[in-house]
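Missing here is one protein chain; the remaining ones are kept as they sit in the complex.
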Amino acid sequence: MSLKEGDYVLLLTSDGKSYLVEIKDHNFHTHKDYLNLKDLIDKNYGEIIYGKKGEKFYILKPAIYDFLMKIERITQIVYPKDIGYILLKLDIGPGKTVLECGGGSGALTSAFAYIVGEEGKVISYEKEPKFQEVAKKNLKKLGISHRVVFKNIEVLESFEEKEVDAVFLDLKTPWVLIKASWEALKGGHPLGILVPTANQVSQCLLEIEKNPFIDVEVVEILLRHYKTNPERLRPEDRMVAHTGYLIFAKKVFEK
Amino acid sequence: MSLKEGDYVLLLTSDGKSYLVEIKDHNFHTHKDYLNLKDLIDKNYGEIIYGKKGEKFYILKPAIYDFLMKIERITQIVYPKDIGYILLKLDIGPGKTVLECGGGSGALTSAFAYIVGEEGKVISYEKEPKFQEVAKKNLKKLGISHRVVFKNIEVLESFEEKEVDAVFLDLKTPWVLIKASWEALKGGHPLGILVPTANQVSQCLLEIEKNPFIDVEVVEILLRHYKTNPERLRPEDRMVAHTGYLIFAKKVFEK
Amino acid sequence: MSLKEGDYVLLLTSDGKSYLVEIKDHNFHTHKDYLNLKDLIDKNYGEIIYGKKGEKFYILKPAIYDFLMKIERITQIVYPKDIGYILLKLDIGPGKTVLECGGGSGALTSAFAYIVGEEGKVISYEKEPKFQEVAKKNLKKLGISHRVVFKNIEVLESFEEKEVDAVFLDLKTPWVLIKASWEALKGGHPLGILVPTANQVSQCLLEIEKNPFIDVEVVEILLRHYKTNPERLRPEDRMVAHTGYLIFAKKVFEK
Partner (left out) sequence: MSLKEGDYVLLLTSDGKSYLVEIKDHNFHTHKDYLNLKDLIDKNYGEIIYGKKGEKFYILKPAIYDFLMKIERITQIVYPKDIGYILLKLDIGPGKTVLECGGGSGALTSAFAYIVGEEGKVISYEKEPKFQEVAKKNLKKLGISHRVVFKNIEVLESFEEKEVDAVFLDLKTPWVLIKASWEALKGGHPLGILVPTANQVSQCLLEIEKNPFIDVEVVEILLRHYKTNPERLRPEDRMVAHTGYLIFAKKVFEK
C-alpha cells in the first residue's frame, strides 16, 4: 500500500508548517528547501522524505480535517469545529442524501460527501459559477466528487428534490428558503443553517416559527488551541472569536 | 416507510421535552400524559400522536445527535461538540477501522460505529464489565452493535490490533498507552485523547514527546446555546464550562 | 482595630460556604451549627470563632466583591466581571460624579459609591420604589449610602444633572435615554449601557449613531471558575453563559 502518483499527502516540516500536496512530477518549494513530489512514490505514510537541501518532511495521511483546513477557498468557509457538530445534528452518515444551498468553496460539501460514502449523495446548490468551480476542484482532490450533484442554480422558490434526509443553508438570506427546505425534507428530519450575524439569526427564527418546524436550537461554538509545552501549558494568545451562529430545527407536518 | 415495531423515535412534547423511545407494546408516561407506544406503528416521522389525555407528541426521526444526548450513561460521556471534532481529526469515515480504549457508556463508540458504516469496524476496549454492558445496549438501540468488537480487557502493554486507521484513548492514565497506540496505528495516522484535567494534558504531552508522534494539537471546545426568541435573542443563562481537553497527534516511524 | 458592633464580616465555614453578617445580638444559624454574632466583638479579621457545636467559622474582611455577591437582590444584578470593566471604561475613581439610570438592587451603585470615595457622588435614578428601597439597604451595609443621591423618578426626557463625569444605563429601553445621557455628560466623557439581548444592542447602536457619540465599543465578558485541586486542575463543570452585552461610547459636541 505504498504511495503512488495522484495520491495526496500532508507534508509536515520541522517548524510545524504543513502542506497538502498531490504526488506528481512537480518541484515543491518551501522557503527553506524543495523536493520533487514524484520522489514520494513508493514511500509510505509515516516516513520521512528529505529535501534537496537536507530538510526533513514528514509524510502524513491527510485526515478529512486537513483537507478542510487546506481547502482552496474563495469564500468564507465553514470550519471543522462547526462542521463536526453539523454532521451529528443533521444525522449525516453512510447512505444519507443531503441537500445544501450555498455550497461556496465546498468545505462543508467535502465533509458531507466524505461521510455519506458511496451509497449516499450530496446535492449542492450554488448560484455563483466560480465558487462552484472551486468546490468541484476541492472535491476532486478528495476523490469523491462523484458523490455530489452540483447545481449551478439560484434557487428562488423551491428545490428540485423531495424526501431528502437533511438540508443545510449557508447563504445571505436563508430565511427566503425555509419554506423550500421544508418541502424538500422528509418528515421529522433536520434543517441546519449557518449565519454570521445576530440579526440574521432573528430573521431565520421568525421564519422558522411561521413554518411547521420544531425542536429549534441556536448555538455557537468556540474552539481554543493550547500551546503544547507540557511544562508551560496555556492557551494560545489569540483565537477565532466568531465564525457563525448555527440554527437547527426539525420538520413536522403540522404544528 | 411507515414506522414499525422496534423502531426508535424521538417524541417531542409542546413544553420542549423530548424522549427517545422504542416502538413496542408499552405504556409511556410523561408527567402530563401517556400513550401506548404500539400506537406509533404505521405512523410516520413528522406526524403528531395524541396522548390519552390529549397532549400532542411530535414524532421525530432521532438523529445520531439525539441518540448521543439520550444515551444511557453510567460514566461521564463524550459530548457532541467534542465528538464532531474528533471525527474530523481522526478522519473517521465509511470503511475505517478505529480502536478506542476506555469505551465507557459508548457515546463515542456509537458515533464511530455510525460513521464507519457496514464496511468499517470499531474495536472498543473497556476493562469495566458493567460499563461495557451499557455500551452494548446503547449500540443495539442504534442497530449497529455488529460493527463493534467489544473487548472487556484491561490493556496494560499492547493492543491486539495492528494497522488501525485511528486510535482514541479515554481513560484516567492515557499516557501509559501512548506507546501501545503507536504500535497499533498505521504510519502517518492519528491518535486522539480526551482528559478532563490540565495535569493530565501535561503528562500526555510529555509521553507523546518521547514517542514518534508529530503534528500535536491540544484544544478545548465551548458550546453556547441561545434562547430562540427572535425578538429577544440572547445566550442561555448557563452553559457547560468544561468537558475535557482534546489532544491529537500523528504517528511517524522516526522523529 | 478589633471588631465592634455594627461591623460586617464574612464568615466562611469549612465546607466553603460564606455568609455576610452584621455584628449584633443575634443568633446566626447554618444547617450545621449556630453562634451569637455579638461574640464576634473584639475578635479580629483572620481569626476563627467556634459555633456552639464546635464548627469553625473563619472571620474574613468582606471585600467589595463579597458585598456585591451577597447583595440582597430583587432584580437581576450586574456581576463583578462586568462591574470591574465598567469602572475602568467609565473612568470611575475618587472624586468622580456618576449618574446611573436603572439602579435596581444597587450592585453597580455600590461599586460606584465605593470607588468615588467621600469626595465623589453617585446619582441613582430608579422608577420602582421597592427596588430603590433594597438598593438603599444595600448601600447602608457598606456604610456609604451618603455618597448616593437616590432619585425615585421615571426619567422620560432628561436628567436633572449636567456636566457629570460618566453615565450608565441599565434599563429595558436604554435607547430612549441616549439623548438625555448626552445632555447630562461632560464633553469627551463616557456613556455605558448594559442590555441582555442582541436586539437591544442593535437598537442602542442605531440611536448612538444618531447622536454625537464616538469611540463606540460593544463587548461581552465571560468568567470561568476552576476547581482548586492542584493535582487535578480543571474548569468547573458549569458556568454563567451570559449576563449582558456592554456598550460604551464617548460624547462629542458634533460628529
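To keep things simple, chains are lettered A, B and C as they appear, and every chain counts its residues starting from 1.
By our rule, a contact is a pair of C-beta atoms (placed from the backbone, for glycine too) under 8 Å apart; a residue touches a chain by one contact, two chains touch by 3 or more.
In this text, all values refer to a predicted model and were calculated from it rather than measured experimentally.
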Among the chains presented, those that the missing one touches: A, B, C
Listed residues C:L20, C:L60, C:V149 or C:V176, member touching the removed chain: C:L60
Sole residue of A:D15, A:D42, A:E157 or A:E231 that reaches the chain not shown, by the stated touch rule: A:E231
Contact set of subunit B toward the excluded chain (per top definition): 198-199, 201-202
Sites on subunit C contacted by the missing partner chain, in the whole complex: 9-10, 12, 18, 44-48, 58-61, 63-65, 68, 80-81, 83-91, 93-95, 111, 114-115, 117-118, 186-190, 198, 201-203, 205-206, 209, 214-231, 233, 245, 250-254
Residues of subunit A in contact with the chain not shown: 196-199, 224-225, 231-242
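Convention: only the chains that are shown with their structure count from here on.
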Between subunit A and its twin subunit B, rotation from the CA superposition, multiple of 5 degrees: 180
Subunit A and subunit C, separation of their C-alpha mean positions in angstrom: 45
Of all residues in subunit C, the ones touching two or more other chains: 198-199
